[in-house]
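Partial complex: the chains shown occupy the same locations as in the complete assembly.
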Amino acid sequence: MSNINFLLTEGPFQTEKWSTVAKLGLAALKKGHAVTLFCYLDGVYNGLSTQEFADWEKVPGDYFKELVDNGAEIVCCGICVNARGQQSGKFFYEGIKVGGIPDWAAFVGTADRVITL
Amino acid sequence: MEKKILFMFLRAPFGAIYYTEGLRAVVGMMSGLDEHKVTCVYAGDGAYYALKGADKGESAGYVKTISDISETHYYVEKESMAERGIPEGDVDDAFEVISRDDLAKLITDNDVVFDF
Amino acid sequence: MALYLIDLPFAQVGLDVAKRDGEAKIVLIQDSVYLDTAGFENVYAVKEDVEKRGVAARLRNVRVIDYDDLVDLIVENKVVNFA
């Protein structure tokens, strides 16, 4: 089994990068691989549990919760979180952590593959 | 585990923030427990960052920190320069001009390849 | 010998670099499925992205894969990110 690290630098809704990360990550977890995800820059908005969008059955945040529930380790860049006014991630889904680039560097160190989206 | 990481800067500075947040990431990659070895290459619209007069203000601190940690190469790719009308004389001394073939070789020689 | 993950904004440089890798595998994701990849041998495109854009008939010599397949490709190959 492999260890796959994802980097996500774009937010929910505006572009589809979050969707590829989420679906690819879930597929990897189901195949038994280890998945880590570092959310950087606008990527940190994906962790919010407060997204409400009636047009969609599931909002992006639901997918990231599902990633965590299935064993993915998710860390969001704290500097990015606070810069973007997201108050230390107080409205993030439980299990989505706020950390720093050293966490990401550690993910990269243990990863067999690194994907940036 | 220490890895060799290639940071490719491909987006135009300064309209998007990747030019400086990418360098923040370089610092973080080098200063973690694994002490990853980083090489930076500027290609595509990223090549504009190598222009002599470009304001390194915001990213200068990272460049300084990076050089304090270890010798790090900054390459800019000749083909991207040519496509954008950037003559070699307009390139800042901090950057070494390489060919697309060299970029392909850098990609082969590094363990991890980021696009920023 | 690497897997090149390509999206539209970085496709021009990405594909041109991949040309220099005799054993390149190309994976088109999102808006890069609009591209013409004539001349490349091992090209894959993500099914969901292809279907949404209605480009299945435009793709030539491209294998359409799902996320499970893409995970396998990622695990089997070094990944170069142009996405």
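Here the chain labels run A, B and C in written order, and each chain numbers its own residues starting at 1.
In the analysis below, contacts are C-beta pairs under 8 Å (C-beta built on N, C-alpha and C of every residue); 3 or more make two chains touch, one makes a residue touch a chain.
Nothing here was measured: the structure is a model prediction, and the numbers come from that model.
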{"item": "Chain-type multiplicities in the full complex (formula in displayed labels)", "value": "A x2, B x2, C x2"}
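Operating definition for what follows: only the chains that are shown with their structure count from here on.
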{"item": "Of A-B and B-C, whichever chain pair has more C-beta contact pairs", "value": "A-B"}
{"item": "Whole-Å gap between the CA centroids of chain B and chain C", "value": "25"}
{"item": "Residues within chain B bordering two or more other chains", "value": "113-115"}
{"item": "Per-residue overlap in chain A, given as positions that touch at least 2 other chains", "value": "114, 116"}
{"item": "Of all residues in chain B, those that touch chain A in their complex", "value": "1-3, 5, 17-18, 21, 24-25, 27-29, 31-34, 36, 112-115"}
{"item": "Footprint of chain C on chain B - complex, ascending", "value": "8, 10-11, 43-44, 77, 79-80, 100-101, 103-104, 107-108, 113-115"}
{"item": "In the complex, chain C residues that touch chain A", "value": "5, 29-30, 46, 48, 66-68, 70-72, 74-75, 78-79, 81, 83"}
